[in-house]
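Below is one structure, written out as structure tokens, with a few remarks after it.
One protein chain omitted, others in place.
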Amino acid sequence: MELLKGIFQYPFEEMANGPAFLLQVLWEGFVAGTLYSLLALGFVLIFKASGVFNFAQGIMVVFAALSLVGFHAAGLPAYVSLFLALAVMGALAWTVERVVLRKLVNQPDLILFMATIGLSYFLIGFGEFIFGGEPKSMITEELGLPTGSSVIDIFDDIVILQHLDIAAALIAAILVIGLALFFSKTRIGRALRAVADDHQAALSVGISLNQIWAIVWFAAGIVALATGIMWGARSDVSFALQIVALKALPVLILGGFTSVPGAIIGGLIVGFSEKLFEVYWGGLLGGGVEGWFAYVVALIFLLFRPQGLFGEKIIERV
Amino acid sequence: MSLKTVADIATGEELLHVDDISLSFGGVKAIQDISFDITKGEIRAIIGPNGAGKTSMLNVINGFYHPQVGTITFLGEERRKMRPYMAACQGISRTFQNVALFAGMSTLDNIMAGRSLKMHKNFFWQMFRYGPALNEEIEHRRAVEEIIDFLEIEPIRKTPVGQLPYGLQKRVELGRALAAEPSLLLLDEPMAGMNLEEKEDMSRFIIDVNQQFGTTIALIEHDMGVVMDLADRIVVLDYGKKIADGLPAQVQADQNVIDAYLGVAH
Amino acid sequence: MFYREAGQFKTTYKADQAIFPIFQDRMAIAIYLLIAFVAIPVFGNDFFITSMMIPFLIFSLAAIGLNILVGYTGQISLGTGAFMGVGAYACYKLTTIFPDINIIVLIISSGFFSAVIGMLFGLPSLRIKGFYLVVTTLAAQFFLEWCFIRIPWLYNYNDSGAIEVPQREVFGIIATGASATPTTRYLIVLAIVVVMTWIASNIIHGRIGRAWMMIRDMDIAAELMGIRPLNAKLSAFAVSSFYCGVAGAMMVFFWLGAAEVESFDINHSFLILFMVVIGGLGSLVGSFLGAAFIWILPVILRAIPRTFGLDINAATIEHVNFMIIGGLIIFFLIVEPHGLARLWGLAKQKLRVWPFPY
Partner (left out) sequence: MFKKLIFGAVAVAMVSGAQVNNAYAEDTLYLPSLSYRTGPYAGGGVPIANGFSDYMTMLNERDGGIGGVKVVVEECETGYNSQKGVECYESTKSKNALVYNPMSTGITLQLVPKAPVDQIPVFSMGYGLSATAVGEKFPWGFNYPTTYWSQLSAILKYIDSKGGVKGKKIGYIYLDVGYGREPLPLLEKLSKSMGFSIARFPVAGKEMQNQSSHWLNVRKEKPDWMIMWGWGAMNSTAIKEAAKIRFPMDHFIGNWWAGADADLAPVGKIGKGYLAANFSGIGTDFPAIKDIFTHVLDAGKSTQTTDRDQVGDVLYNRAVANAVIVAEAIMAAQKSTGKKVINGADMRLGLETFNLSADRLKELGLEGFMAPIKASCKDHEGGGGIFVQQWNGSAWEKISEPISPETDVIRPLLEEAAAKYIADKPDWKTQTCS
């Protein structure tokens, strides 16, 4: 009985009694959700264009942020470092396309997936080799990102909004809009969508697959850099981030692997639901449920709607 | 070229009967109100232009697609919705338009795979590969060797099928379907992409299967010459509808069929 | 020259269906077994046995388990670490509850627990494929890790949250705990691994193994051949998790001696996946080769600079190890998706025709 009340009654009473706190929880969920969305966006870009499920997106986030911090630590101004970090991501995209993707065209998905696991292992070793394994702090102020916070007095309590989080949400929005425009308005964007639909057909109308792949990996690298900056500013830049990045997987299950709006909405769903669950229900289970909650939601979701919220029903052919 | 007479077929026992089948994907109607029957021992061909719904029809028969409307009666038993493996259990076996062999396995294993339904020895014996499990394995190996002899593919027994040329793959696929000793064998374009010699070989195998084992065969084929020679009766589909059904000669003379193949506007 | 099959005619299907049809192969197996059971315990030093052979054998078994799932059935899993954990915790609980039952029996029994858990998380595989399955196995990984921490009953309410192996005897010889000699532990592990490899080989070459491979190669065709996907996939999950569970239990009882949840974390799932990929998908020999490779590589990397008198930072070696493993994964996937096992096969082929090139 007490258990049932713990599930169905107390949490809602708590929410009603502390509306400001509920708002705070929702805000935190929103911010976390934005970051998950950004992570998932990187996955979606690559999956859409090349059918590769890029396991290395997480380590790309770390790598991008480390390059940025590393260049700055070497004495370069913040914006030059930012530019150079972008160049590093470009070089990485080019190399990956040259060395890995081009050699694995037409291999089964599973092989490509495992190749990206190999890639992420390589990048972990390479990143630690160059930058060292210890956590670094993000150059938040140098990049001109806001660091303060605003307090809203509401319902006899306060809601604290970090300016950085607001900036993160804005940057995420700008990135998404920018990418959407890029894909719908430019020649390369259209070519990319053609590739997503059918590799062979795209090849036959003269689209260079290799070029497209390098471009999407670069785009995913830009997204990774943005994610790395935001996440790094919230905590540190460290290799532990790449495990958090795996959260993008349940996000993708919810949102569908090929849908950009799906990634955004999936990310927000995961962000909101896991914060609410952890704060209001987690205590029943001893806390720390955030680590698996998203995955289990995704698992249950998969059982009922394998194609995701926005995916189309898959028709199998023989 | 069949030795059976029209009378044989007319009086033959009905093996399969499809009744008013309709199937659609989203808004696309793949099959509309199709009915026909297959009698025991005959070679039944399903023909039609591209996109006529032939493969969909085979998929309906072996349970891979579930029609929205209509019933299928097989061996006197009516069914609406079933999983493909249940169709296999009832004795329906098939080959595929694009070869669907188990690419990582040898020819022998592929054909052994066709006998999956006949092997039952439990996990315990499998673990030790001893006693009943080993005997079963060897007994079925013997049956498989017969099929290998029949299809004249002895030299490629241990070759992984992925390495075989297309014509041989088709033959192995036929062998795999035969290994199940089906009461109804569905062949989806068994001769697609073959040269003349290979086609002749394959035709001979199909006729031999039909006559030596008495297996009922339903086949889809594009090569009109082959179909007219092989088939006892023919169903013609066009845009998901049945436009003709009958003996080769009748179908050949049918105005609808000629229109469909010559592309008269609908 | 010595490796010829010419002249070995098989007169029965039984002989031809044997797992090692060639005489020399059977001899080679006998020699390996002789080395493993006699030479290594006699000549190997403690370090070689405890830090190389025992983990190598245990990881080989886990790799066989994962290979059954990934290599033979085509279902990818990143939950191996957690399934190993289920075996370890199950064995720990079993030996707490039944301290008098032979520990080897308990180790094998603990496999059943992970088999059940594996099947549970394998259920979604019926509806989803490919990397969608990665998510459910990740769910298994993270959820089980959480259970290993949050269910104190599992570790007997130890303050440390770790499971510590109690001392147990097998036929009067101390087999587990810190007082067990490396050789005893090694021989038990070896015996279990050899028997279980033999069983795996039997299953794979029989009806069930064929069903798995059919699902892997062409699941639709397999179903139309009368394979129930439910049975095939779940049996693969069960057998695979059973092997991983036994490996996990042995890892704690015969190698580590104590373990916390981090011994079953996702990095282990990766490590074993790498062993499978580098060793060769769908090959038992490959599982051994892969495990040996991944396990021995860092040891060699550490030894090489020292033999040349270079002093390289321990961390640098670790980084280089990561880079090499990552690079090799990609290399093998591009050049030889069948991994070391295929190279092994090629070497045998060359040997067969030696001294001629082909």
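Things worth noting here:
Read from first to last, the chains carry the letters A, B and C; within each, the first residue is number 1.
Keep this in mind: a residue touches a chain if its C-beta (ideal position, glycine included) is under 8 Å from a C-beta of that chain, and two chains touch if they have at least 3 such contacts.
Worth saying up front: this structure is predicted, and the values here are computed from it rather than measured.
Across the entire complex, contacts from the unshown chain go to A, C.
Shown as candidates are C:Met119, C:Ile188, C:Val261 or C:Ile329; the residue that touches the absent chain is C:Val261.
Among C:Phe253, C:Phe274 or C:Phe293, only C:Phe293 touches the chain that is left out of the view. Set against the missing chain, the residues C:Gln17, C:Thr50, C:Asn202 or C:Ser240 yield one that touches it, C:Thr50.
Chain C residues in contact with the hidden partner, per the touch definition given at the top, are 32, 35, 44-48, 50-52, 55, 142, 145-146, 149, 159-162, 164-167, 174, 177-179, 255-263, 265, 267, 285, 288-289, 292-293, 296, 299-300, 303, 306-307, 311, 313-315, 317-319, 340, 343-344, 347.
With the whole complex as reference, residues 14, 18, 21, 24-25, 28, 31-32, 128, 132-137, 149, 160, 162, 231, 234-236, 238-241, 243-244, 274-275, 278-279, 282-283, 286-288, 290-291 of chain A touch the missing chain.
Throughout what follows, only the chains that are shown with their structure count from here on.
Chain centres were defined as the mean of their Cα atoms; on that basis the chain farthest from chain B turns out to be A.
As a whole-number value, the distance joining the C-alpha centres of chain B and chain C reads 41 Å.
Separating the CA-averaged centres of chain A and chain B is a span of 48 Å. Note: centroid distance chain A to chain C, computed from Cα atoms, is 33 Å. Looking at chain A, residues 316, 318 sit in touch with two or more other chains. Annotation for chain B: residues 64, 96, 100 touch two or more other chains. By the touch criterion stated above, chain B contacts chain C in their complex at residues 62, 64, 83-85, 87-89, 93-94, 96, 100-105, 109, 112-114, 116-117, 119, 121, 123, 126-129, 133-134, 136-138, 141-142, 145, 176, 180.
Contacts from chain C toward chain B in the complex involve residues 12-14, 16-17, 19, 199, 202-203, 205-208, 210-211, 213-214, 216-218, 220-229, 235, 282.
Interface of chain A with chain C (complex): residues 53, 99-100, 103-104, 107, 109-111, 113-115, 117-126, 128-129, 133, 243, 246, 249-250, 252-253, 285-286, 288-289, 291-292, 295-296, 298-299, 302-303, 306, 316, 318.
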